[in-house]
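Below: one structure in structure tokens.
Here the complex is missing one protein chain, while the rest keep their positions.
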Amino acid sequence: MRHSTLFFLSLACQAGLLALLLTHASFSESLQKTNLARKAELVENLRLTDLCLFTEARYTRHLSQADLNTAFQDHPLSLEHFPSGSFTQPTLEQFLP
Amino acid sequence: MTPWIEKQRYIIDFTISSLLRRKVKNIGLLALYTLIVFILASTMFFTYSIKKEAKLILQGSPEIVVQKIVAGRHDLFPVDYIEPIKAIRGVADVESRLWGYYYDSLVQANYTVLVPSRPVDKSQSNARTTVVVDPNDPHAADVDKPLYDYDGAAPEAGTIVIGNGVARMREIGVGDFMPFMAFDGQIMNLKVIGTLSAESELVSSDLILVNGADFRKLFGIAEQFVTDVIVTVKNPSEVGMVAGKIKKKLQSARPIIREEILRTYDSIFNWRGGMMIVVFSAAVLAFVIFAWDKASGLSAGERREIGILKAVGWETGDVIQMKFWEGAMVSLSAYFSGVILAYIHVFFTGSAVFEPALKGWSALYPHFSLTPYVNAEQLTTLFFLTVVPYTVATIVPTWRAATIDPDTAMRHTGE
Amino acid sequence: MIELLNVRKVFNAGSPSEFSAINGVDLRIAENRVTVLKGPSGSGKTTLLSIVGCMSRPSAGRVKLRDREITSLPERFLTDIRRKTFGFIFQQPNLIKGISVLENVMLPAYPLGEKRTTLKVKALHGLNELNLSGKAASKVEWLSGGEAQRVSIVRALINDPQIIIADEPTAHLDTKLSYRFMEIVEQFKAQGKTVIITSHDPLVYDSKTVDDVVNLRDGKLESEPA
């Protein structure tokens, strides 16, 4: 087989695979819809405000509720001593417009 | 048109065989390139999905949360404040919330202890599943496992409902007792009467739902205080205005609007995604320099090859096309494989590479699988961040290579 | 067929290392003849050949091909003329390693975008003519010196050029192979092609096949043929 045919074939394969994954994405998106709706319902019932992503310290748990009694985070741009600080910041935009 | 296509195919044929002749070098480049795309794509997929997930899930969170601030610090909210807020026009309802954190020294984890308010009444959907769990039969609930074995009602005194993460960490389940140390040193043994489902871990992993009286006993909070209050507004478009009125009326109050929370999460993950990319841009830059170097530092063999091509009748434009295809092959393959691998990494293996960073020092980390949200915007952004710099870095070296004099082939005497 | 008028070629113009490889050469190369450019090394043979073969442009003077002025044509047109008119045989076989003999032969035709099947037939036919049909699929590295030379001749002929240009073709060949090469040149002539060879090998310029000998020294033509 010619190299160019192989090239286009492999390109098509990769694009096809990607398309397959994107289909998977949109498929699981609709599949997850009820699941998401139920999670949202739980959030609504329990009046939750935040994701349970960062549980290492108290003040990282409910980011939007900013528990201010904690060191190292009074300034919104202060460096975090907790590793999750590299992923989130103490909340910035919580003040009314 | 056909000669043009045929010509491109010839050029591609030749380009591939010339790439294959320098296998090690080119596979190294391809692997490095794929790695760069993979890291950037994983970051983008992860942050984007979590952003979207947060946006969808937190759609149900309270419209306005009002806290009390004393000296710039979060303080308990006096029940007396509730009536003045209720009196504000446009306010539909004000509910108090009782919640806090509890540090478990046994497993060194922080739990969120929460007193559930009454469930939101949705007359149109009363179909919420309530499963009474028989403590003697641990598999009773598996028959038709609902997402939540919990109907939203506050647990009775002496009982708790725990999040799945707590259950996992403490290795306890329904029917077990969990000891808590109250503020005054008293030990309270609370009975677990239910767990929140594993699927909801992203929001509920560390929750412990308790009865209001137990909560006050545990933390020593007097009856005239609550943690904060939730305000519901009659007309959703007036949320901002109502929040402003609350702030005006109660100077020490700090209203937090749902939209702000959502926007903030959006910003956080945007910022973090951007941060990651800025950090990785050093890697991208290093790669671009590497690509530049590889493209401009033609070996004697490569120069000779191009000289021969030009001597036998290839034009500068043809050589540029050849180099274009070379770049296109490398970058398209790297782009596609990087994106595909990143997708698998983030959505099938649960971001195994990122987990340590995300987890940080958390003792209690939720198990969750992200719902994939991938759109054209992310893919185009990735393309711009990876393929474009690579391509640009190779233009000038390409042109240099393509303008090698054809008579170098003639002047070449020794082998 | 090819006419050079007062052609000069200066390298590194304006810098201290400036030197002129060709100094005002007037030359006519007639059709269907075998012309040899003869001269010691450094006499400007190869430079002249590359100007004649449209590979490079003179610094001054005019070059005419079939009465068409081609001196100041842009490279892309020059290349187009070159690949259709000239076939090049180099001192070294100059084959590209790692691809098959057949692909090497087809290489000059790639930019023309001919259909692959017809091109392949043409290439195989050319290889057959020079007794190389058995080697079509083999890699270039496996060829002997004489075979490599013949492959490069087939490659020079793939676009059916009118003029064959050979630069010191016998420099790396033994006597037997050199004679074999001159036989091939003889065939070219019989087919009505024009052949231009640079050489300082008596075996070439004394051959009965050769019609004209041009002497070159220090970038100028020597008036009296030796």
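Here are a few things to note about the model shown:
Read from first to last, the chains carry the letters A, B and C; within each, the first residue is number 1.
Just so we're on the same page, contacts are C-beta pairs under 8 Å (C-beta built on N, C-alpha and C of every residue); 3 or more make two chains touch, one makes a residue touch a chain.
The rule is short, and it goes like this: contacts and distances are computed from a predicted model.
Missing chain, UniProt protein name, picked from "2-oxoacid:acceptor oxidoreductase family protein", "phosphoenolpyruvate--glycerone phosphotransferase", "Hydrogen gas-evolving membrane-bound hydrogenase subunit E" or "Vitamin K epoxide reductase domain-containing protein": "Vitamin K epoxide reductase domain-containing protein".
Although one chain is not drawn, the whole complex shows that of C:Met1, C:Leu73 or C:Leu112 it is C:Leu73 that touches it.
Per the touch definition above, the residue from C:Lys38, C:Arg57 or C:Lys189 contacting the chain not shown is C:Arg57. Within the complete assembly, B:Trp399 is the residue of B:Phe183, B:Phe348 or B:Trp399 that touches the hidden chain. The omitted chain makes contact with just one of the residues B:Pro116, B:Gly194, B:Gly273 or B:Gly307: B:Gly273. Contact residues of chain C toward the unshown chain are 10-13, 57-61, 71-77. Although one chain is not shown, part of chain B still touches it, namely residues 40, 43-44, 47, 55, 259-260, 262-263, 266-267, 270-271, 273-275, 277-278, 281, 316-317, 320, 375-377, 380-381, 383-385, 388-389, 391-392, 395-396, 398-399, 402-403.
Just so it is clear, only the chains that are shown with their structure count from here on.
Comparing chain pairs A-B and B-C by the number of C-beta pairs in contact, the larger count belongs to A-B. With centres set at the average Cα position, the gap from chain A to chain B is 2 Å. Put simply, the C-alpha centre of chain B and that of chain C have 65 angstrom between them. Of all residues in chain B, those touching 2 or more other chains are 9-10, 13, 17, listed in ascending order. Across the assembly, chain A contributes residues 2 that each touch 2 or more other chains. Those residues of chain B that touch chain C in the shared complex are 2-7, 9-11, 13-14, 17-18, 20-21, 305, 308-309, 311-318, 405-407, 409-413, 415. Here chain A touches chain B in the complex through residues 2-4, 6-7, 10-11, 14-15, 17-18, 21-22, 24-25, 28-29, 32, 35-36, 38-58, 61-69, 82-84, 86-89, 91-94, 96-97, going by the rule given at the top. Residues of chain B touching chain A in their complex: 8-10, 12-13, 16-17, 50, 53-54, 56-62, 65, 67, 72-74, 95, 97, 101, 103, 109-110, 112, 114, 116-117, 119-120, 128, 147-148, 152, 163, 165, 196, 199-207, 209, 228, 230, 240, 243-244, 247, 255-257, 260-261, 263-265, 267-268, 271-272, 275, 329, 332-333, 336-337, 339-340, 343-344, 347, 357-366, 371-374.
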